[in-house]
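Of the protein chains in this complex, one is absent; all others appear in place.
Chain naming follows the written order as A and B, and within any one chain the residues start at number 1.
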Amino acid sequence: MNERELKKVLLVAGVLLTVMITLGPVCYMLITALSETPDFLRPTKPLTLTLDHLLSVITADTLHLLAYTRNSLLISAAAAIISVFLASLAAYALTRLPLPRKGFFLGGVLALSMFPAISLVSYLFKLMARLGWINTYPALILPYVAWTLPVSLWILVSYFAQVPRDLDHAGRIDGASRLQILVKIILPVAAPGVFSTALLVFILAFNEFLFALMLTTDQASRTIPVGIALFEGLHGQIPWGEIMAAATITTLPVIVLTLVFQRRLVQGLTRGAVKQ
Amino acid sequence: MTLPVAQKLFLSAWSTLLSDSGSPSTRVWVRDQVWPTRVVGILFVLFLVVGCTRTDSRSVVFAVGGAPVELIFWQNLIGDFESESGISVEMVRRPTDSSQQRQSLLIPLKAGLSDPDVFLMDVAWVGLFAAAGWLEPLGGKVEVSPFFPNVVNEVDTVGGQLVALPVYMDGGLLFYRKDLLREAGIARPPGTWEDLVSSAVKVQRRQRIDNPNFFGFVWTGSQYEGLVTVFMEFAGSTGGFVRTSGKIRLASPGNIQALTLMCDLIWREKISPPSTYTTMKEEEVRRYFQAGDALYERNWPYAWALHQAEGSMVKGSTGVAPVPAPRGSRSVSTLGGFHIGVSRYSDVKAEALAFVKFVTRYESQKRLVLNLGWNPGRQDLYEDPAVLAVAPHLRTLREVFQKARPRPVVPYYTQISEIVQRHLNRALANEVSPEAALADADREIAGLLARYELN
Partner (left out) sequence: MPILSDRTSSVAPRDRTPRLSYRDRETLTACAFVLPLLLFLAVLVLLPVVGTFWDSLERDVPYLPVRFVGLANYGAILRDPGFWDSVRFTFLFVAVSVPLELLLGLMIALVLNESFPGRALLRAVVLVPWAVPAAVSGRIFELIYNYSFGLANYLLQVSHLSGRPINWLGTKVGAFAAIVVADAWKTTPFVALLLLAGLTGINQDLYAQARVDRAGIFQRFVYITVPLLKPVLLVALLFRTIDALRIFDVIFVLTGGGPGGGTSALSMFAYTYFSSGDFGYGATASVLLFLWAVGFSFVTVRLARFREETL
């Protein structure tokens, strides 16, 4: 077998392996969600498809699935917007305004992102309990904002650095304040980058688990990851069909978001991250 | 969480691959959307401030975990309470897993939340919850005489105050195959562990001829709470967590003997399967016995109904007896079950108390035994003819419960249990000798108490 053929074989094998590994579990989740019983892999069991699981998890009030979804979406969206906005302010200052010890500042912020969540959560729990905010949105939104600020800052700094200073100067000449320049000129120009940062923060906040686990006790206030992790279902032994149905419904949107907007993400990035 | 620089590289990777050009129209469009954005923004903020669900504040929130059939029972009971009293009750479902359930009660209580108002606690948690001051005293407002006095005094009365009531009771039992014992010429179920061993060896030898899976005695030896409850029964009334001069000392001769016996069952007499210390928990043990592959089973009373159900291989041939005793000691069953309490932070204490009284009154407890087959906390029900007709084994159970012994009612019991489980299991797995295991456990418990400055 000559080299070209070998390469082709390796490539095909690699592609197949990659697809199987990445999509395998997801397909398994889908099939289980649609299958009457979860043990369809047993030799004697046929595979009968049904929509029952999907319907029952959506319509059952006691399962709170819609509540989880609503909570996750709103909390993540709020965290994304606030995080990106605050990071934009700081990124603007870091790239255009005089500030002492910028490298130190960025390094320190970077260091903060390496703290394990478990080292924060117990104190946050006590704090939120004292404020009476357990089971409320701010209890999760605020920590998520803080948690994602380092990421937002780093990405936005690289985007903003790419935006030419001339735009700022033009704004100054027109008598605009720094804030006005940021909001009216820089943000629109960097919009794709800002959007992709927000999307990233959204996904990170959406998938976060530990804070949500400890800062919410009420099922109606839970988020999707915690809801699915503790999902008990309506009937009998571990209701795999229902769990997978719930998982499908709640995570398919995030998957689709990632797939769809990944192009958008990159569009903006072409101007943002690459230092050519 | 991924690191920012890595994120940058990650995103730049994508950027170099996909060569779509930008869309200038986006920029212009975003820039033009100032006012709609502001309106949406304000609405959004308002929604966030307002948008968190709160349950109706005048209803009693009742937290209960368990299997679907239990939940149906509670739902029905709640319905009757609501129509009778006009007080609304919201049932909140907790995880079925024991430690998750405990955590799901502990966190809201530690945070001082007003919900749940009423909840069910495993008997092993009452000590912690009471000592933490999370239970509202019930004393004087409920009548305690109908309940098992030993339980009420030892578990539910803390610091002289009544803080909980038993809803249902559990105690370890010995299940046995009446037919196999008769066949082997043994008249009665064993009263001592020695008798159990000798009869099990005899019967197992016989049964192994046809059934290679047969074991004389199945019990829960996996590394979890169940192991501790079983250990206490092997050790009898003079063993277990007995205090000598104020301290719990596990490495007593009686306990060492008990643990040695437990190990011998697996390794020397070989009448208990090796899976005993790896996977055997309540359900595994029940299923083993129910398939007809065991002579003796140590389990909780719930297994009785399942053994007598259709499709069970041991239907009609199962007998129930108190757990055997070691020589020189009385038989003592480990107390289990769930108790009901009211949260000290509840905002509807009067209504919550009314609900507690409803749950623990005669008619409700009767429904508990007739519908669910559970053993009520009220002693007076064990004389009701209708009840005994359905569940004759309650006669035996009454005696068992009257003498049942709870696990140490100390707030740090869960930590002690975790230590003891680990060492007991190591001994069962033949990794250490029983003496060493118990001595190690003692040492760790002493360290625990020192850390809490309780010694």
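As a working rule, a residue touches a chain if its C-beta (ideal position, glycine included) is under 8 Å from a C-beta of that chain, and two chains touch if they have at least 3 such contacts.
None of these values were measured; they are calculated from a predicted model.
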| item | value |
| --- | --- |
| Neighbouring displayed chains - absent chain, whole complex | A, B |
| Touch criterion as defined above, residue of A:32, A:196 or A:216 at the omitted chain | A:32 |
| Full-complex contact with the absent chain, from A:58, A:73 or A:210 | A:210 |
| Residues belonging to subunit B that touch the chain removed from view | 1-3, 5-6, 9-10, 12-14, 16-18, 97, 99-100, 102-103, 106-107, 109-110, 128, 131-134, 222-224, 278-279, 411-412, 414-415, 418, 421-422, 425, 444, 447, 450-454 |
| Chain not shown, touching residues in subunit A | 3, 6-7, 10-11, 14-15, 17-19, 21-26, 28-29, 32, 38-42, 86-87, 89-90, 92-99, 102-103, 105-107, 109-112, 114-127, 142-143, 145-147, 149-150, 153, 157-158, 161, 165, 168-169, 172, 178, 203, 206-207, 209-210, 213-214, 224-226, 228-229, 231, 240, 243-244, 247, 250-251, 254-255, 257-259, 262 |
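Criterion: only the chains that are shown with their structure count from here on.
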| item | value |
| --- | --- |
| Separation of subunit A from subunit B, taking each centre as the mean of its C-alpha atoms, in whole Å | 37 |
| Interfacial residue positions of subunit B with respect to subunit A in the complex | 1-5, 7-8, 11-12, 14-18, 20-23, 26-28, 30-31, 44, 47-48, 51-53, 55, 67-68, 92-93, 95-96, 100, 104, 107-108, 110-113, 115 |
| Footprint of subunit B on subunit A - complex, ascending | 62, 67, 74, 78, 81, 110, 113-114, 117, 125, 128-129, 134-138, 141, 147, 150-151, 153-155, 158, 184, 187-189, 191-192, 196, 200, 204, 214, 217-221, 230, 232, 234-236, 262-263, 265-274 |
